[in-house]
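All protein chains of the complex are present and in place, except for one that has been dropped.
Each chain gets a letter, A, B and C, in the order it is written, and its residues are counted from 1.
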Amino acid sequence: VADTADKRIALSNNYAGNSWRQAMLESWAKVGDKAVEDGLVASADAFTTSENQATEQAAQIQNMILQGYDAIVVNAASPTALNGAIKEACDAGITVVSFDGIVTEPCAWRIAVDFKEMGRQQVEYLAGRLPDGGNLLEIRGLAGVFVDDEIHAGIEQGVTEFPKFKIVGSVHGDWAQDVAQKAVAGVLPSLPEIVGVVTQGGDGYGAAQAIKAAGRDMPIIVMGNRQDEMKWWAEARDENGYETLSLSIAPGVGTLAFWVAQQVLDGAEVPKDLTVPFLKVTQETLDETLAATPAGSVANVEYSQEDAKSVISAAN
Amino acid sequence: MDNSRLSTVLAIPRRPWFWAFAASAIAYFATLSLTEGRGGGELLSAALTFASFSAIVGLGQMFVITLGPGNVDLSIPATMTLAGTLSLKFMDGAANLILPGLAVALAVGIGAGTFNYLLIRLLRIPPIIATLSASFLYQSLAIWWNRGLRIKPPEALADFSTGAIAGLPNLTIIGVLIALLSWVVLERSIFGRWVSAFGQNTRAARLSGIPVETVRAVTYIASAVLAAFTGYLLASFSGGAALNMGTEYLLISIAVVVIGGCSIAGGNSNVPGIWGGALLMFLVVSMLNSYGFGAGVRLIMTGAIIIGIVAAASGKGRPT
Amino acid sequence: MEVATGAGRPKPDVPLVALSGACVHFGAVRALDGVSLTVSPGECVGLMGHNGAGKSTAVNVINGGLTPTDGQVHYGHEDGRKGTGAARARACGIRSVFQELSLCPNLSVLENLRVPHRDLTGFGWRKSAAGRIAGALDEIFPGHRIEPGMIVGDLTLAERQMVEIAAGFAGGPTPPRLVILDEPTSSLDASIARQLLEHVRRFCAKGGAVIFISHMLGEVFEVASRIDVMKDGKIIASRPASEFTQQGLIDAMGHVANEKAAARAAVESSQRIGEEVLKTPEGLSARKGEIVGLAGLAGHGQAEALARFFMSRSGKLTRVKDPEAAFVAGDRGRDGVMPLWSILRNLTLTHLPSLTRRGLVDRIAEQALGADWKKRIGIRTDNLGNLILSLSGGNQQKVLFARALASSAPIVVMDDPMRGVDVGTKQEAYDMIRTEAASGRTFLWYSTETDEVCQCDRVFVFRNGQISAELTGDGITEENILAASFQMQGAGA
């Protein structure tokens, strides 16, 4: 039995309103319950706030302090607005591990995805496919949110690197298919010919629908990891050999954070900043990934204690 | 004769809905000026399509808002999500279940509307908070039901909701029919009179023998049913229900009602204005996107336009 | 109570206010059409006239609330200065008590004084406000039960009216010199109205002036030193009160009113009254064709009893086409008027379900109904499509009357329905009630006017929320009603 058998770990989650977050919660429950069953930790409770709000989440973290959890794993609504509460948790001797939506408070651990790189690679991929460059449409996420800003910055960097591309339109799709569909449909009529669409995930299918409805030629849409995006891609491939790439973060990264927290509690030496690779689906791995993804869900990877140990040792 | 026709024409700008349509037209042409007029048909068809969703939920919201101060339905997004989720899961892509699926969606609407009403009636919770609280319950229900999985609509339904007849999107036809029906109800039917009376002076309405509680119940249920129907259509249109699919329709539903020239103090409503407001909300965002404004500027301009229109349309001395 | 006294007081021949040729037009309506009027210290001017004659408009011109489109208003300041405008009117000690109550129901009695008394600020303002209002209430309405800390919304209509009157007379740095009372007694019962009249007389005797608007001839004769009669926006007669007789006054206002003696049932009551049609838990009962009165001091549960009865017999969707009961509101703004609607829509509201085919309103039938009632009850408007709020108070009341009578309800519940209705119209309304009763309708009629109660076939007198007496036939007299209203109060105190 590990040293953490009596330790209690809580998940502080700020949003549950999309399939990505649902998959994240499901992975957490699966891995967490198993760990409790195996006697590795005493409990692994998940908490979700009703709206995507930093203030509510800060209160939630303060409650967790009161409840005496040993570690808090947090997917934060804001990288900075929770710092007050996180500091209080650290001061109370609690281990805080953030992931996906990471926090800047130095006392917390960060399991970051290089969102910027994710944006840059999209343009890089397009450059490989379209040496002549051309016009791009950018679909952004939710305004004012860290992830959106990061991916956007990466895309800008990519366009500077590959100056043959030009972003001729930019809309906010809020990481939702229907919002993206509406925004794209509205901006499309005033746009010139588009060769590629750079996205943030969760919006590729909506973009494709809007472009199809407008009767335009289908550009290369960089996809996210939602099953409907990939299914559409597979169907287009079968029909006309459509080729693209999917870049995303796997919701199972929450389970990695869980194990990292467990390792910290166990006394392991863990650097504050860890990076996980983003999930990449290519033309080759599409069928395989699709087969492993339940209908309507999100492509996912869950992590084990061993995975966590190797990520940690790689960073050390 | 001529004179009266002239004065009818001159009176048009004083109609509360005029400004919403005028501003829509400005936004439309401003967008097209970027492309020297190319893409006009596309933009119009997109506007008509997406405005349908806003218009249908907006009509429901309009009935509720007409009931007077404090009456508003904040559960529209959650009701849309719940109806979309439940009905798509029920149909599970089977073409022969399209109509039963619609029935499921409408039943969700009736259920949600009734629940909202009961909170307001039995527990005397102010509508704004009752419908907000209820919406959390609906949201949970939707999560619990299928954990946010996006299930595809039956092919035929997807085709119908994205299709068009003679160039007119099917959704638009539905939206216009519902608007016509709402117009008849509000302007010509006794129920419309009752809703209006309720909104002006509930107490006096009750004392004139109006069954006010029936009126309020029917209104809240109607709003929820329209939201549920929109959820069904939107989920079919966009390839599946999502847990957050109604989110933007909360502000939009209120905005189209007020932009359309509906007196928010109740007792006065305006059906054509709803469509005007719905078109405007879509066209403004499209215009600002097309001009490449960032999210910040876009939000500021949207706000300024809402205030501007209301200031132009509903100042003192507005006809009733 | 301080009243302008001493050195600063203008000579009696310097008028407090002088209107000359004042005109006010609302669109095509000439609400005031060249009114000249002066009020001097010590005078009590009774202002009379039919509904819509322009009395309230004249008040608003005098207190500076409305600027006349033509003509002039002059105020005689204490130091002899003259001027115009609302601020000047206030500075001259001109106070108004409006026909439509203008208190804030959410504030306490003393807090309400803060609104008209602009000097109430700084530390201790509450104390001086409480002192002022309590002083005025004690002086005008001795024996009242109103505390300065009570929330106005919790007071009865009569009590609110008392507070407003007291605020009008309350002292302050600018003491009242001319108080305009626009139908101040319309919701007061007889005993409180009497206290007011006495106060008005005292006030004028001490050199104050009052403009007293009322449709109660008796009251006006009791207090007025001069009576001005208005008709269609003009003053058509202005003479010392002693030169008018009651009938002469009525004739001057242009009404051919029947003598009161003729009022008693046209059809013998025994013929008209049938089986019992209602009985309430608190003991109210009425028979078919009967006119049942609810009497007693204002605020003793009559309105509540009526409402309880009405609420229990209405509001069901299944019965909207043939309602059991219809309601005539007395408090128009709160209980009756739909402010955004036309006169027509207001009028037809209760009967509308019967003008509806498959849910749709038959608008031609609606027009016809409206036109019919406009004629029958004489609503002064050129177009039923006008907004209801463009009507004078009394004419709005007629519309509410028509709303109930136009329905097919066998029982009509009336909550002091004649408030603000002029003499001529009242007589027509009484006739109509009797005719309707003769054709089998039952009336439950709460009134603050003993005259009206005395026209009923049976009267229930209320005290402290309960029925203290049931009077019938010759038992219905002013003395008996008053006795039953006060009886136990005397015993209890």
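FYI, a contact is a pair of C-beta atoms (placed from the backbone, for glycine too) under 8 Å apart; a residue touches a chain by one contact, two chains touch by 3 or more.
As a convention for this text, contacts and distances are computed from a predicted model.
Q: Select, from "Dihydroorotate dehydrogenase", "Sarcosine oxidase subunit alpha", "Dihydroxyacetone kinase subunit DhaL" or "Ribose transport system permease protein RbsC", the UniProt-recorded name of the complex's unshown chain.
A: Matching the unshown chain against "Dihydroorotate dehydrogenase", "Sarcosine oxidase subunit alpha", "Dihydroxyacetone kinase subunit DhaL" or "Ribose transport system permease protein RbsC" yields "Ribose transport system permease protein RbsC".
Q: Quick check: which displayed chains does the absent chain contact?
A: Missing chain, whole complex, touching shown chains: A, B, C.
Q: Consider the whole complex, including the chain that is not shown, and state which of B:Leu132, B:Ala156 or B:Ile173 touches that chain.
A: Only one listed residue reaches the unshown chain, and that is B:Leu132.
Q: If I consider the whole complex, including the chain that's not displayed, which of C:Ile151, C:Leu317 or C:Ala483 touches that chain?
A: Once the missing chain is taken into account, the touching residue is C:Ile151.
Q: Taking the full complex into account, what residues of subunit A touch the chain not shown?
A: Those residues of subunit A that touch the unshown chain are 13, 16, 25, 29, 45-56, 58-60, 62-68, 77-85, 87-88, 104, 142-146, 148-150.
Q: In the complete complex, the non-displayed chain touches which residues of subunit C?
A: 65, 86-87, 90, 96, 98, 102-107, 111-112, 114-116, 118, 120-122, 125-126, 151, 153-154, 303-304, 307-308, 311
Q: Can you name the residues of subunit B that touch the chain not displayed here?
A: Contact residues on subunit B toward the absent chain are 69-70, 74, 119, 123-126, 128-130, 132-137, 139-141, 143-144, 147, 203, 251, 254-255, 258-259, 263-265, 294-307, 310-311, 314-316.
Please note the rule applied: only the chains that are shown with their structure count from here on.
Q: Among all chains, whose Cα centre is located farthest from the one for subunit A?
A: The chain farthest from subunit A, judged by C-alpha centres, is C.
Q: Which chain is in the middle, if each chain's centre is the mean of its C-alpha atoms?
A: Nearest to the common C-alpha centre lies chain B.
Q: Could you please state the distance in Å, as a whole number, between where the Cα atoms of subunit A are centred and where those of subunit B are centred?
A: Subunit A and subunit B have C-alpha centres separated by 33 Å.
Q: Could you give the separation in Å between the centres of subunit A and subunit C, each centre being the mean of its C-alpha atoms?
A: About 71 Å separates the centre of subunit A from that of subunit C.
Q: Distance-wise, how many Å sit between the C-alpha centres of subunit B and subunit C, to the nearest whole number?
A: The separation of the two C-alpha centroids amounts to 45 Å.
Q: Quick check on the complex: what are the subunit B residues that touch subunit A?
A: Those residues of subunit B that touch subunit A are 31-32, 34-35, 38-40, 42-43, 46-47, 49-50, 136, 139, 143, 146-152, 162, 234, 237-240, 242-245, 247-248, 282-283, 285-286, 289-290, 292, 295-296, 299.
Q: Applying the document's contact rule, which stretches of subunit B touch subunit C when the two form their complex?
A: On the subunit B side, the touching residues are 184, 188-191, 193, 196-197, 200-201, 203-214, 263, 267-268, 320.
Q: Which subunit A residues qualify as touching subunit B in the complex?
A: 16-19, 21-22, 26, 50, 140, 143-144, 169-172, 174, 176-179, 181-183, 185-191, 205-206, 209-210, 213-215, 226-228, 294-297
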